[in-house]
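To keep things clear, I will list the structure first and then write my remarks on it.
The complex is shown incomplete by one protein chain, all other protein chains being positioned as in the whole.
Here is chain A:
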Amino acid sequence: MKTLRTVKSNNLILITALTAVILLYTSSIVGAAYISQKITGYSAFDLEKSADLYSDLEYELTFEHRFNKGQLYFKPKLKFDSAKEELELDLYEGYLDLFFQDADLRLGRQIITWGKADGLTVINLINDQHRGIHPIVDPDDSFIASDALKLDYYTAGGTWEAIFSLPPEASNLNSDRSGYGFRYSALGMGFDYEITAGSFPQYNLMLDSYNRITGNSEFVYRDQNFIGGSFSNDLGSFVLKGEGAYFFDRDYLQQTDQGPQIVENDELEVLLGIDFYPGDYLISLQAKEGFLIDEPDNLRRDKSIGEYSLMIQRSFWRDNLSVENWLIYREMPTLPGMENTLLWRPRLTYDFSDRLTFAAGVDHVIEGSKRSEIFYQLEYIF
């Protein structure tokens, strides 16, 4: 073991923690604290070379304390990373909730989810995502919590939401490059919808490639300015879902006589999906496409051109055994470091006793040059 590394905390977390402590010890608190602990062992192997790749042991504490008009929630994680031989202490989530008559305020490190899609993202842009991560149990585990302030205001028809978030830690952006966004969402008879607008700094794969080609040291995070929305619709055995967003002045790479240049262009992204429930199965099909608006010559897209996923899930033995099969295809632009990928991602989870859970899976790359990996995970909750 080499070091104990603490992931940097910023002022927002400090303010949250201090406010929480003041609230805890100066107000008359009703309600009880809830604490649960989890130990997770995880190992991943190279499927082709049958070699160990990575393993870690993680301790996670969940602390919830509800009081009259709010809640305090902390989830720190202590992880031993065998590859780096480091102990990492990370505040995965930590926030203070304040509940008012018609509004809720959440302040601190949090995951905020927009949209109806599973695994693929169009408008779910608030939180940064892990990259180069080893196989994950659930695709949504890839999100990294943001330090943010979220205000929800409730009306008879739905919820108005306003978000202010600090830039992702990995971005090294200044706080004046913060993200902000607004959402209106409603659940209704047979139909739910969201209307969203915002600007959040997001990792840009194309800029990363460009920097590597040109030796540039440009930021690889750029603002995503968008308006969009989502819906889900009950059609009996089916649930139809969709997302769409119009992005303004997105950064793209354009090949010119002087070499590659960064230019801005608009893009429309659309996702359509269907969840089908035949008997004990859940079959989920999703397709996402991006369309450049008034595409100039020699413009190269960032991100994927299209993403398509098929998921088949079934539970056995009173939901104790769950089996998921994902097939994901990503169509990428022809840029260095980018290639089409077809991934088969089966997952198996077995719940031994409400405390002990075993999970295993494979990220098998059928098309593309990425490494195929297999993993297993053992989780104990107490």
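For the reader, a short list of remarks on this structure follows.
Note that in this section contacts are C-beta pairs under 8 Å (C-beta built on N, C-alpha and C of every residue); 3 or more make two chains touch, one makes a residue touch a chain; residues count from 1.
As a working rule, contacts and distances are computed from a predicted model.
The chain absent from the displayed complex carries the UniProt protein name "Outer membrane lipoprotein-sorting protein", chosen from "Outer membrane lipoprotein-sorting protein", "Electron transfer flavoprotein subunit beta", "SRPBCC family protein" or "Anti-sigma-E factor RseA". Remark: the omitted chain is touched by one listed residue; of A:104, A:251, A:269 or A:307 this is A:104. Within the complete assembly, A:185 is the residue of A:185, A:199, A:225 or A:340 that touches the hidden chain.
Within the whole complex, the absent chain has one touching residue among A:39, A:144 or A:381, and that is A:381.
Here the missing chain is touched by one residue of A:154, A:308 or A:376, and it is A:154. Considering the complete assembly, chain A touches the hidden chain via residues 31, 34, 36, 38, 62, 66, 71, 97, 99, 104, 111-113, 116, 138, 140-141, 152, 154, 158-159, 185, 187-190, 192, 232-234, 236-239, 241, 275, 277, 280, 318-320, 351, 353-355, 357, 381.
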